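Note that one protein chain is taken out, while the other chains of the complex remain in position.
Moving on, here comes chain A:
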Amino acid sequence: MSKTYEVEVLTPLVIGSQDKLQSFEFIKEGDFLRVINFDKLFEMSISKEGLIDTITHALETNPRGFRLDDVVKKYAIDVDKCTRYKIKLDGVRSLPNEVVSFVKSAGRAYIPGASLKGAVRSFLTKALKSTLLKQYENALSSAYEKKIKAIDQRRNGVSPQEVDDAAEVNIFFQSYFSPFKFLQISDTEFVLYENMSGYEIKVLNICDNKVKWYNRRGNFDDPQCGLSIVAEGINPLTKLKGIIKVGDGFVLGNEATGGLKDKFVNIASYKNCIEFLAEVINSATEKYISSEIEFYSKYKLTQIVAEYRKLIGILKGLAPNQFLIQLGFSTGYYSKTVGMFFEKESFAKLKVVDNNSKIYPELFPKTRRVVFKSGNISTIPGWVKVTIGEEMLKDF
């Protein structure tokens, strides 16, 4: 049976697309970002002698110094005619040459069902029984041993994208038999651009037990020296609808799959698959947020601790058909993995298995992405509240 779901954005939500907006595609106009259709601008300017040469020359010689607004002014171009859209810049202090673009379909932003389903899967995995969670750590150990052998033989050996495969198949079965076949989540309706903003994100990096802010040249005490990533995100309070279908097979299984029922502990007596799903996700969310509060408290990042306490408050007050979950860009290693349950020693193995990433086994992960507003720490990205509604009665 199909039901509507509603995502309520609680903290800025960024779901990045494959492409980034480049400096020649946008103009900063006060607190707004105007995104230009560059192809159209080119078309419109065929009559303007010298314009194309100016742009190509500038991009070839000094792309970082290129300012589209100068060109637009110089050649008196009617930008409204080649504007894709405009969004607010919410307390963005420094605008880099690239902006992380939100995923779009034919130019309209939306939350892909795949992103929400991926987050649901990630949080369900975090809620697994400890015996099952242990299988991931075992998978890491065997990948480690394989990698050590491969290094001896000067081979590559292990792909970091396939370390979890054995555990995943063991717990959730091959895709044909997977309980996740019974969970359908549609894309949401489209987001109005007035409900989107550009958000500034900085990278917190713990160095020698101290809070530092990362940029390519090093790590700094002053957050203003830290690298700024600007991303298009959906504003808090925005609500978006989609359709969800949770088949009984998802929890109870059928002849092809065992279902998920026996894979978790401390789940109150089973009533229906929606409440089961919500309860399992919320149990993982609580563990995850508690461990994040511990992390941020240790480094006295009071604003973030306060934000997470607020989320805990919301979590405690949820109805049985609601859950809290984090998704999208800049949500970090713990959000997407089961790493928060690993023993400390496992990260030494992870360092060997994934030798292209910076892994510090003493403290991993030691970075976090934080949203800044007007130069101050504001919140963490990606938290949403999902409400699974009544049986579908109308369109989105």
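In this section, a residue touches a chain if its C-beta (ideal position, glycine included) is under 8 Å from a C-beta of that chain, and two chains touch if they have at least 3 such contacts; residues count from 1.
Definition applied: contacts and distances are computed from a predicted model.
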UniProt lists the protein of the undisplayed chain, choosing from "CRISPR system Cms endoribonuclease Csm3", "Lactate utilization protein B", "NADH-quinone oxidoreductase subunit J" or "Phosphoribosylformylglycinamidine synthase subunit PurQ", as "CRISPR system Cms endoribonuclease Csm3"
Touch as defined at the start, partner being the missing chain; which of A:27, A:55 or A:139 qualifies?
A:139
Out of A:27, A:89 or A:185, which residue would touch the omitted chain in the full complex?
A:185
Any idea which of A:112, A:198, A:226 or A:259 touches the chain not displayed?
A:112
Touch with the missing chain holds, among A:84, A:134, A:287 or A:310, for A:84
Mind listing the chain A residues that contact the chain we can't see here?
1-2, 17-18, 37, 39-40, 84, 104-108, 110, 112-114, 117-118, 122, 125, 136, 139-140, 143, 160-164, 167-168, 176, 180-181, 183-187, 190, 243, 245, 256, 333, 336-339, 350, 353-354, 357, 392, 394-396
